[in-house]
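Of the protein chains in this complex, all but one are displayed in their positions.
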Amino acid sequence: MKKTVFAGFGGQGVLMMGYVFAVAAMRDGREVTYLPAYGAEMRGGTANCTVVVSDEEIFSPVSSSPDFAVIMNKPSLVKYEGVMNGGGTIFLNSNHVSRELTRDDLTSIRIPAVEIAKELGSERVVNMIMLGAFAAHTRMTSLDSIMNGLSEIVKDTKASIMKLNRRGLDRGAEYILKGDSR
Amino acid sequence: MKKTVFAGFGGQGVLMMGYVFAVAAMRDGREVTYLPAYGAEMRGGTANCTVVVSDEEIFSPVSSSPDFAVIMNKPSLVKYEGVMNGGGTIFLNSNHVSRELTRDDLTSIRIPAVEIAKELGSERVVNMIMLGAFAAHTRMTSLDSIMNGLSEIVKDTKASIMKLNRRGLDRGAEYILKGDSR
Amino acid sequence: MEELVFTRPRYIKKAPFHYCPGCGHSIIHRLVAEVIEELGIGEKTIGVPPAGCAVLAYDYFDVDMGEAPHGRGPALATGIKRILPDRIVFSYQGDGDIAAIGTSETIHTANRGENITVIFVNNNCYGMTGGQMAPTTLLGQNSTTTPGGRDENRDGPPIDLSEMLALVRGTVYIERTAVNSIRNIRNTKKAITKAFKAQIAGLGFSLVEILSPCPTNWKMSSTDSCRWIDESVMQTFPLKVIKDEIG
Amino acid sequence: MEELVFTRPRYIKKAPFHYCPGCGHSIIHRLVAEVIEELGIGEKTIGVPPAGCAVLAYDYFDVDMGEAPHGRGPALATGIKRILPDRIVFSYQGDGDIAAIGTSETIHTANRGENITVIFVNNNCYGMTGGQMAPTTLLGQNSTTTPGGRDENRDGPPIDLSEMLALVRGTVYIERTAVNSIRNIRNTKKAITKAFKAQIAGLGFSLVEILSPCPTNWKMSSTDSCRWIDESVMQTFPLKVIKDEIG
Amino acid sequence: MDKKLLMRGSQVIGEAAIRAGCRFYAGYPITPQNEIPEFMSGAMADLEGGTFIQAESEIAAINMVIGASMAGARAMTSSSSPGISLKQEGISFLAALELPAVIVNVMRGGPGLGNIAPSQGDYFQATRGGGHGDYRSIVLAPAHGQELADLTRKAFEYADRYRTPVMILADGMMGQMMEPVVFPDPINLDELPPKPWVLDGAQGRPSRIIKSLILDTVEMEEHNWKLDRKYKIISGEIPHAETYMTEDAKLVVVAYGTAARIARGGIKRAREMGLKVGLLRPVTLWPFPDRAIREMSRLVKDFMVFEMNTGQMIDDVRLSLEGRSNVHFYGRPGGIVSTPDEIGKAISSLYYRQHLKED
Amino acid sequence: MDKKLLMRGSQVIGEAAIRAGCRFYAGYPITPQNEIPEFMSGAMADLEGGTFIQAESEIAAINMVIGASMAGARAMTSSSSPGISLKQEGISFLAALELPAVIVNVMRGGPGLGNIAPSQGDYFQATRGGGHGDYRSIVLAPAHGQELADLTRKAFEYADRYRTPVMILADGMMGQMMEPVVFPDPINLDELPPKPWVLDGAQGRPSRIIKSLILDTVEMEEHNWKLDRKYKIISGEIPHAETYMTEDAKLVVVAYGTAARIARGGIKRAREMGLKVGLLRPVTLWPFPDRAIREMSRLVKDFMVFEMNTGQMIDDVRLSLEGRSNVHFYGRPGGIVSTPDEIGKAISSLYYRQHLKED
Amino acid sequence: MKPKKGRIVIDSRLCKGCYLCVSVCPNECIGISEESNEKGYHPAKVIGTKDANDRACTGCTLCAVICPDIAIEVYRG
Partner (left out) sequence: MKPKKGRIVIDSRLCKGCYLCVSVCPNECIGISEESNEKGYHPAKVIGTKDANDRACTGCTLCAVICPDIAIEVYRG
């Protein structure tokens, strides 16, 4: 059973990342829960969600001691670094979060997602780049599953945009596989 | 412990009779409860109340099996005759209720209160006449106590009216004492 | 040949009314029943009686009737009408019911333009509970909760709900009438007819406010009560068509 | 000599607002605080915040503040004011709070002429709960509970509570303003000042309805939101003095 | 002033409230308690600084009371069953905001519109919190006129002492009946302890907040436990029950309010027949006098709960006993007022069925 | 259609309701259940004969539901704790009028405004009748997404079968969480049994009355006993509890809803440590599965009630056991969601304290 | 044109003696009984007939229209 937190500002596509990942994992045949922050927790411009993926029954969908965190801004790093499971991994959007981790029992993976997105010509795929990196590193699902999940969710999206999303995923994954992130 | 029901149409001063009697008995030093019918029970123009007077604690103020009934109209006779305690006494305003009792374990005392009131020059004292007769027969309180009770309740009533009330009480009592009611 | 020219309408059951002598409620019941009969809608009408003196209206109207909690008639009628849009639904309410506890339900049901008819019986008091001040009690009028008569500073002034309802867009027909004279009774029937016709035509929310005597709580004779409506009540609540968008 | 000509008013605490960027609530908070300061009533003012985005208003206003259940601010303020008639009491409410669930409390508090001031923030939606239709949502406006935009037939039209309140006798001052431009902000402050002055003079119920941007739920930028108020909201809710009996 | 007065129960509550320093009443008519607002309208008009408001609804009334309480007043509202249901959100707020207030429920038959006859169908609602969230209201159950006066006084005291809503749970019979009452002297408002939490304008001190929204779950939990600790203190301090002929009793009737009064009559009759029967009457329904019942269970193996409903307080009796004794039930819902004779019969029938006569 | 969908709990309730034939929904926004009205606004718009109304208040909503139910529709409303308090009068009317309806309470922290985090503070209100008078609502407590769908279907069935309001008691977590769900096929409205009490215009038959005012106390008493008999039938037919690892358990956790889900995790951890622990999860909260618990008490001498409140269901557990076994409590009110680890620790600590490890 | 002739029937069990019919009859055809009915009300009674000259009921229905208790039936012709 693995818990992953996705966190950042509202508008960074954080909830979408988690949602797509959850659907992908469900279609892979895993047990899955997705819990968004809601209501007043969302005021002040932050957003986060927790996805639990497991091969057995999931008891609690909440983000106490997550194993992974995909962090899109500094306040989220502050919030989640402390509660991570020992040995956990934090994926950082390094264009927004410059500081280092303070815990040494965690691994950090830094992805310059904004830069990469700019290369692809659209800042809207920052979240897909992060998700691609996350999937490539954790191997909890495949990029194909993610694309399937995405098309299930955003049904009538233009092919060109879907293509862009795919390229975002690919570039994020590539970045990991090439080992640039260490 | 004696239970008395006062019953008739609204406007016949039925509730006042019971109230005055209850205050009189209280001032005599007895235990007393007064329970008026209320709310929807009062629609349809009927009114009734139950007064319980006792030398000990009163457990129930309701009119199940009353010992006495002061009855001002026919429907009330119908309603209460059946539930009276065996051996009980019913005081009937004979100008409004002509029929005889159907139970032979009850005593009826008939007072032509409207006639008497007319003699006194005001139909407003019908209830006092009945009350005077009731008090004289049951000896549960005195006419003086009733007058005291009355002045306690209707504080700033004109002396002339109080006088009239007194004459009503007296005439009712007289009617009993002279034995006219058998 | 002698002909029966006036008798109990078809949709009033043969039960004696529990109302006090001279009470306007039963006149209004009869008028509503006459209109239902004349419009031929008795078999598809559903009435909603209120908490109030008219709470037992279901014992009189011979149409389907469903009781509402105090003040909630319009909301309840909304539920019925939305499920059965081709039935005729009316809510029958007192002034306390409609303009005190039910203010919000009344205004929003009207605003949504629910296609129902409301019969609003304004007797300037809480009749059923024994004569307390109603939102419509006149200034200076006695009630059991306004010692010395209703006082504007202490108790606030009477409220004119019908005028307020005229402001919302969903209402198509609002008239204030009375049942204190032959003429006013006849006009009331016309108004009720118009209101139901508006509903039959699917136009929206219609309401007839009817000034109605409550001799018991006004502590007046029936005839004085009728006079008092003319002389006093109408000063504050003038009879008029308040809104008519039926065309 | 350089002089500080604009800074945080005395009766706003030094806490960052939790409101979204471009939200009108905090502008309105500041205006109310400025008026309280200018009228010198900060030490005797008691505010009643609503359930709504402004629920945390007590974290910002540096005066005594007592929370009300959703929609009941006017009733609660009535209780406070009747006990402390020489204090200044205001109730701060959203359009859902005042014109949906609180309709009845608002109208009857106004009708009684309670000597309080109501700040009515009309942002045409339920802000706090995430952008559902409010009674004031415009026709055609999108919300999370009106698929395809508010539809008059299905959802009813927007309701103009202030107009209705003008009909009741207890209200002395009602004005609709906005905070979408410098000019309107200045007028809003004048209106709030007048409303509080009416209360200080003991005249009765005063209310300022303020059109206020909710960029988040309108899904517009702050500047577009301000424009949209001019172009659309004011078509349905024109700025004006709706009632002024202050003289 | 210690003159006996014959007064209607509803008015007794009103008069006692005013003597207890109640200066704010808001209510809405409903039978059988209309005499409370009617009395208050006159009494408050005669009183310097007294406020009576006939609210537009029960909800408005309870919220006016919240406001008046925030402003420091001893405040009260009253209603009967359906109207009390409408006040549940407000009562939950009073509890959460830790505000004193007195709420009178003159119960009638229910559910729904029901009728206006005396009933005890709202026991669960009163004692379990008909509103949302973890809270309790103190519930006092008078059984006769004098106690209406005495417990109304107590209600205001408890409300202030514990900063919590207190409900007086009466029924239509008690509201309508007249009985002799002697009132305690009016309190002196100036001698009451100050309320250092009142909203009355900052006037130099830091501004105050009264609120129940606590978004942080850790803080909210602490608030819940704080309330819970308070409820534990109350449960230690004020449970009260009255006993009648229990010394040698083999069967004890548990009943409150009007039911208890009638039960006394039934017990007297049963005693006259030689049955060893007594009464335990909870005066506080919450906190429930569970210890008193539990202690009694050492000697008494049969309890008969008598309620004017289909069985609600019986849960609390069973919770008090947890199997230590047998718990039987006799109930008359819907506004039926049993006679003492009827209860006497129910008692003796149970007595023989349980073979209590044998030894 | 049996495809697994990842759906938010609130929407699951909405979709399941529509598949259960719900054709009328009225509600008022309140977090954390706004997604129910939001979902319904779209779904009903797409549905022939479907009505969605955003009511002006919770009170209006429940009364609209009363009307729709009178007219024969399967009808539903939903809210969260404070809004449910406001519906209590209406729920009492539904019970009294014997009308089917489904009410969803997505509980949040309370009392008062509280917070919007998951909580179970409304147990008493739901199971004891927060409204006035002698009545009960059926209360169903789902614990995960699939059950939200299944119990919503059941809720409508029970409501119709017994002509009584049914409450679905969920919490903020369940309302917000997404989980895979497989929906049952939509029912065919035409195949439902007819409702021979519906108000739809007399159309030749005698006119009908639906009312709850019964002024005559004898009739009212009979109505109360009639309802009581119905509640007894329901109590015989539908109590339901789920067990988990109870076969050899020495300690049984009793928990419902989200608390039960978390407790399963705690139990699994405790089992891993060799402790013989199981779970009993009431699925119906009223009628409470008291027999299931009582039977278990033959082997199990220690029960640990775990609730997300300060202790409410514990009363029902104690009433089920009446002293037969020990009842312990672990509670976290205010919106705190415990972790399975925390519960595991609470379990093991209790296990050792009770010396269950020894034999 | 011949003046219309009418006749009314008062159900004295339903009548509550409110005087409203009395007050509206243009021809003073209705009075109130001395006797009270079962409910204690003094019911209205017809005091004019079809044939009596100045108390001739015309069957105008006014009395019935205002009667709150539907206690009056009117015949004409």
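Chains here go by letter, A, B, C, D, E, F and G, matching the order in which they are written, and residues are numbered from 1 within each.
Following the convention adopted for this analysis, contacts are C-beta pairs under 8 Å (C-beta built on N, C-alpha and C of every residue); 3 or more make two chains touch, one makes a residue touch a chain.
Remember, it's a predicted structure, so these values are computed and weren't measured experimentally.
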(message) Let's see if you follow the contact definition: name the visible chains touching the chain that is missing.
(response) A, D
(request) Looking beyond the chains shown, say which of D:Ala166, D:Ile185 or D:Ile242 touches the absent one. (result) D:Ile185
(request) Check each of D:Arg30, D:Arg150 or D:Lys243 against the chain that is not shown and name the one that touches it. (result) D:Arg30
(message) Across the whole complex, list the residues on chain A that are touched by the chain not included here.
(response) 8-9, 44-46, 73-75, 96
(request) Spell out, residue by residue, where the missing chain touches chain D. (result) 1-8, 12, 16-17, 19-27, 30, 181-182, 185-186, 215, 221-223, 226
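Rule of thumb we're sticking to: only the chains that are shown with their structure count from here on.
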(request) Give me the fewest steps it takes to get from chain C to chain F if each step has to go to a chain it touches. (result) 1
(request) Report same or different for the chain C and chain D interface, where same means the shared residue numbers exceed half of all residue numbers found there. (result) same
(request) Quick one: name the chains whose C-beta contact count is the highest of any pair. (result) E-F
(request) Just give me the whole-number Å value for how far the CA centre of chain B lies from that of chain F. (result) 56
(request) Can you check how far apart chain D and chain E are, centre to centre, with Cα atoms defining each centre and the answer in Å? (result) 40
(message) If I count partner chains per residue in chain F, which residues reach a count of at least 2?
(response) 31, 56-57, 59, 82, 89, 93, 97, 112-113, 115-116, 211-213, 215, 337
(request) Would you pick out the residues of chain D that each touch at least 2 other chains? (result) 51, 55, 67, 69, 100-101, 103-104, 107-108, 112, 128, 130, 135, 155
